[in-house]
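Only a single protein chain was left out; the remaining protein chains are all shown in position.
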Amino acid sequence: MPSEISVRITGEAGQGTQTIGDALSHIFKSAGYHLFAYQDFMSRIRGGNNFFEIRVATKPVHAPRRKPDIIICLDKSSVDIHKKDLAIDGILIVDQTKFRLPGLEESMYDVAFNEIALRVANDALYVNSIACGLIAGLAGLDFAFVEQGIQAVFDRKSKDIIQNNLNSARAGFDLGLKNPRKKMFLLPVISKDRLTDKAGEILLDGSSAIALGAVHAGCKFYTAYPMSPSTNIMNIVAEHAAREHIIVEQAEDEIAAINMAIGASFAGSRAMTSTSGGGFCLMTEGLSLAGMTETPIVMVDAQRPGPATGFPTRTEQADLDFVLSAGHGEFARVVYAPGSAKQAYDLTMKAFNIAEKYQIPVIILTDQHLQDSATDAQAPDQDNTAAERFIISKEESAGITSYKRYALTDSGISPRAIPSWIQDVMYVDSDEHDEAGHITEDAEMRKQMVQKRLYKKLHGLLQELEQPTSFNTKDARVILLGFGSTLGILQEAALALEKSKVGFVHLPQVWPFPSEEMLKLLSGARMIISIENNAQGQLARLLRRETGIKVGKSILKYDGRPFDIDSVIEIIKRELEL
Amino acid sequence: MPSEISVRITGEAGQGTQTIGDALSHIFKSAGYHLFAYQDFMSRIRGGNNFFEIRVATKPVHAPRRKPDIIICLDKSSVDIHKKDLAIDGILIVDQTKFRLPGLEESMYDVAFNEIALRVANDALYVNSIACGLIAGLAGLDFAFVEQGIQAVFDRKSKDIIQNNLNSARAGFDLGLKNPRKKMFLLPVISKDRLTDKAGEILLDGSSAIALGAVHAGCKFYTAYPMSPSTNIMNIVAEHAAREHIIVEQAEDEIAAINMAIGASFAGSRAMTSTSGGGFCLMTEGLSLAGMTETPIVMVDAQRPGPATGFPTRTEQADLDFVLSAGHGEFARVVYAPGSAKQAYDLTMKAFNIAEKYQIPVIILTDQHLQDSATDAQAPDQDNTAAERFIISKEESAGITSYKRYALTDSGISPRAIPSWIQDVMYVDSDEHDEAGHITEDAEMRKQMVQKRLYKKLHGLLQELEQPTSFNTKDARVILLGFGSTLGILQEAALALEKSKVGFVHLPQVWPFPSEEMLKLLSGARMIISIENNAQGQLARLLRRETGIKVGKSILKYDGRPFDIDSVIEIIKRELEL
Amino acid sequence: MEMNDFKSSDPMAWCPRCGNYGILNSLKGALVKLGKHPKDILLVSGIGQAAKMPHYVKANCFNGLHGRALPAAFGAKTANNDLTVIVTTGDGDCYGEGGNHLIHNIRRNPDITVIVSDNQIYGLTKGQASPTTDECTVTKIQTAGVILEHLSPLVLALSAGAGFVARGFAQETDHLSDLILSGINYKGFALIDVLQPCVTFNKKNTYEWYSRRVYKLDSSYTSNDLGIAFQKSLEWGDRIPIGILYSVSKTTYDQKTCPTS
Partner (left out) sequence: MEMNDFKSSDPMAWCPRCGNYGILNSLKGALVKLGKHPKDILLVSGIGQAAKMPHYVKANCFNGLHGRALPAAFGAKTANNDLTVIVTTGDGDCYGEGGNHLIHNIRRNPDITVIVSDNQIYGLTKGQASPTTDECTVTKIQTAGVILEHLSPLVLALSAGAGFVARGFAQETDHLSDLILSGINYKGFALIDVLQPCVTFNKKNTYEWYSRRVYKLDSSYTSNDLGIAFQKSLEWGDRIPIGILYSVSKTTYDQKTCPTS
């Protein structure tokens, strides 16, 4: 009995691979399994080939496998594209009654989806629910969980539709139970205890995590220009807009977005914007403006492969260098690179607090893979995460009759007032300015202002580092190194090779760089391997620049696809001659 | 008798400090001296305080001094601002008859400019020429050189005006000769030989150098949006536009500028655009487009202090990091950082050739100080600098009936055809594409295209590095390190401290980084000091990232002013306990 | 030249029944009538569904950045006047991200033709409002309905001084083909806004919706009067005019000179 299975559902854009995926995720989550689900899709609305892959396991899982055990092909052309990816002993589920493809090997399991759908629910659309039921049957689940999952996903549909879906799922389920090879995929039953424990768990994907983080952090002004893979964050914030009194405004371009957000923040709202690399380019001047005017702002760069339009719906981690130095001139910034949906939520909350405390721009560097991947996670507890405002309160403001926006202080942070709250006026300027915010050309004032915006704030920020996550680094033979969405890969690879003295270090914050901690963690390493979704080993370069430590090897992937854990382990083993 | 003097002319914006400066430059150049002239001005059109400073010497000079020997104050308020800067034994030239400032020390030389101008030429405007004559007299020049200089500057004016200027200059000149302290400023007479040798010399400033470089390189499409300190390049190119058939188009914004230039380059013209940091931000997406579409393009970032609007008319070198990684995604680029006007000319020429040969964006990183500084330089010899076009010629094109824009080759460079010249059509795309330029989502093709655009081109570019300039590096006790406009400072400091075993290394190309050469040059150094016009020591960081070498100290200046050679030498001496 | 001469081998990525198919055919039809060799034609686009069009025509293609087709087209046309330059763009591409370039390239008046697939929605990014989306349309982002006034591209173009302004409908392919040909033959900047049903994301402005409203300007329409053009261009709602709303001759960018003083 395997402790995990991976299932891929593939078909054309518009065929509903994602709906099936969502339903399956809910079904397996109800049954108490851990799961990791991710998406691979093309930049088109109909046709082409997309897939959704879900890995279900009895212990937590965080990354894709190389070869799925089960592949369901919803259209004919999927078969050719995907059959080479099937695991040994895996099965390819195909509606041969419909496709009539010649020469398919025995790995194939013929399911007459179309006929069954028409028979059970009188509509070919129900193929999707048959597929869900089928997988659940193959995995040996209790049908009650299938019911729960279907109910959750079709929540807002009519009774009839739900019933049709349930009937279809049942039909698929029975087929799954009947499959002679089903033993290969039967998952161990989950204990009652775990089922009770998991009450507080939800399915969380990167986009939802960041959106919820923003909402819970008290973001009241959200503006962006649509751009994959960042758009979903705005969609989800928009769902909360009315209830939480958030202004959600679609900008005419990314330049408008960041400048609107800065204006809103200046006037008193917590403000955020999101985009991907190309849009981030257009925001860099605004980023620099936030630095100069010391206006707090939270930005998301959800990376996709570049340059230019690149692969709009795929993944990469190649904007690291860029976001570290984006915008002209020098000023303090923070760059977080969450490694999981949960971390994305936490760091989004933190981003708002740090941005406001230090009056700086904070960038959340994520990527398509993290945005579109879902796992089971502890539901965020909003009550625990009260947002602290680092501004002069309304009450206190009422008594202020003389105010300098850029008063020089030891910390570099000037008490921040909101216009109209205080009795005085305030001047904010993008030119170099004096303490009162008026334009100056004075050399000495300039020096002090640079020191304020750069050194002094950095000094404070170093006290609030989000420290690297690490595992098995002591006496390690190899330490794997990464940032952002590769956390799952690092975790699973190190765990799998724990006995061979493989450890990992993952950075959820890449700037300011946690140099001290990195020196501590890495100085004993015999070899460091950076694992990065880019072509230059950008993290490895940054590490060397900041600490002098040189990695021994970089495992780089830049084909727009995420790493899979099997390939990574294989490469490491080869490297270690294991 | 001093071997050099420094003269500062200061007054309000609009009072003509620059005109006097230009005339003085011409006068001293005619007389065969070497000179270095730079400007310090405010971001306003009238009022405030500006100055022009000229250093005249018998040997080549390349950098400002700390304290000028002579300061001419054209308005009252200049006196207070500048008198503290005067060299010991220097003189402050003031029109006390007009200003009547109390308590001026004996360092003052009262010249009744206004009265004299009215008397000699019946117009207060002629104060400027009196000042020119005065300086020439103090320096003991032959009046013939003054005549030459005045003629050169007022070239296009009426005979009367020229005569008035000459008369005014004469009056000033006589006063200079009469000054009892003139011995302090008398310069050695220049030999006849030198006067003949210098026939091929011109006064060259950074802006003219880049503009001429572009014109001579065959730039046929120049577009920009005005932005200090880059605007002068466009002004000068515009002067040549009609004769050289260059399209000079002012863009509606910087985004338009870069995209226009890319379009023009794609269609067959050598194209260029220029801006400063804020505008460069807006060009970063286009930069990435040039990388993706493999369209040659030359960009200038004339740095000024940031962030945001910063100091619009001052100098800084803080965009280094930014331009190295600007634009999302990964692709090859070249970044030149000329150290002198002559180098700026040469590298602009080279920029066009390299951009076209490798089909990449090439960035010229300069700054206000270099743009607005003039020195005597060998006139560029256009005949020696024929521009080679790296495209399929018109003749050859006529026979091409089947063409793939992105054909995969060993060098990463696909033969480049011009649309309409060949018989086939061509596809160029900002999405990831196949060899034919059509959009692809294929993982394998993606990998090859990244390798083409990044690794393969970088490999070729490493063979064409503009190698560092160095001096006295063998057995050096200290090696001074810099890039861009600080070349003069490095040269003069190392020369002055040559005996104390001080050498320098200057990088005219910062990317691809000349790692091998740097390791060779720097590995023997006991100490490295980077000298940079920024607050983070960005070059030092880059050096460490690329070579592992850590500098011992960084001398950083970020108040918007250039280094002066005296202060730098002082700091180095202190460091060496000399 | 025949339709086949402009056939591209690139497989199409549009949804079945997308309005862009009609526009593509009209464009090809116009190119056939134009009679130029594909090598002398350049299609420039930004990013979006409409912006994929150049790949589906055998002609030179420069598919640049979202919103930036016009500056690239201007650069290409100015650098190489042998090229007949046509821009295929979307309402988001041209009026949203690229709005500033539209205004200022109209002022430059290069000899290029701009065909906007105006589906009143952002298609490629899955259905957000575009500048031309009708008020109160509900989307995932505009959850309470669009509250911005929808832009009239034709009026905007006229206000910036465009010399050729037309509207077509993706379903009226012959009519549209003629418009496109007129646009190409017009010397100067020609804007053709095309009503383009997006069957996937725009459930309001459907083939049917447009069909019920559009009417063709007939020969009685005076197309060289700016006042009339403004008025006609403002017409939107129950009746939507298609055809050439304005056409006057203007000196193109490459021909313009000032008297030397």
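We call the chains A, B and C, going by the order they appear; numbering starts again at 1 in every chain.
Following the convention adopted for this analysis, contacts are C-beta pairs under 8 Å (C-beta built on N, C-alpha and C of every residue); 3 or more make two chains touch, one makes a residue touch a chain.
Since the structure is predicted, the reported quantities are computational estimates derived from the model, not experimental observations.
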item: Partners of the unshown chain among those that are drawn; value: A, B, C
item: Residue among C:P131, C:G183, C:P197 or C:G243 that touches the chain left out of view; value: C:P131
item: Residue among B:T10, B:S25 or B:S43 that touches the chain left out of view; value: B:S43
item: Contacting the left-out chain in the complete assembly, out of B:P60, B:P226, B:G460 or B:G548; value: B:P226
item: Of B:G16, B:G90, B:G218 or B:G278, the residue in touch with the unshown chain; value: B:G278
item: Identified contact with the non-displayed chain, of A:S3, A:T97, A:N122 or A:S420; value: A:S420
item: Contact partner of the left-out chain, one of C:K7, C:R107 or C:K203; value: C:R107
item: Chain A residues that touch the omitted chain in the full complex; value: 220-221, 223, 247, 249, 251-253, 255-257, 259-269, 271, 285-286, 289, 293, 418-420, 422-431, 437-439
item: Contact set of chain B toward the excluded chain (per top definition); value: 14, 42-48, 225-228, 231, 234-235, 238-239, 241-242, 248, 250, 252-253, 278, 308-309, 312
item: For chain C, residues in touch with the removed chain; value: 96, 98-100, 103-104, 107-109, 131, 135-136, 138, 144-152, 155-156, 158-161, 226-227, 230-231, 234, 253, 256-261
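The rule we apply is simple: only the chains that are shown with their structure count from here on.
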item: Interchain centroid distance [CA atoms averaged], chain A/chain C, Å; value: 37
item: Residues within chain A bordering two or more other chains; value: 42-43, 48, 278, 308-309, 312
item: Shared-contact residues (touching 2 or more other chains) in chain C; value: 13, 47, 64-65
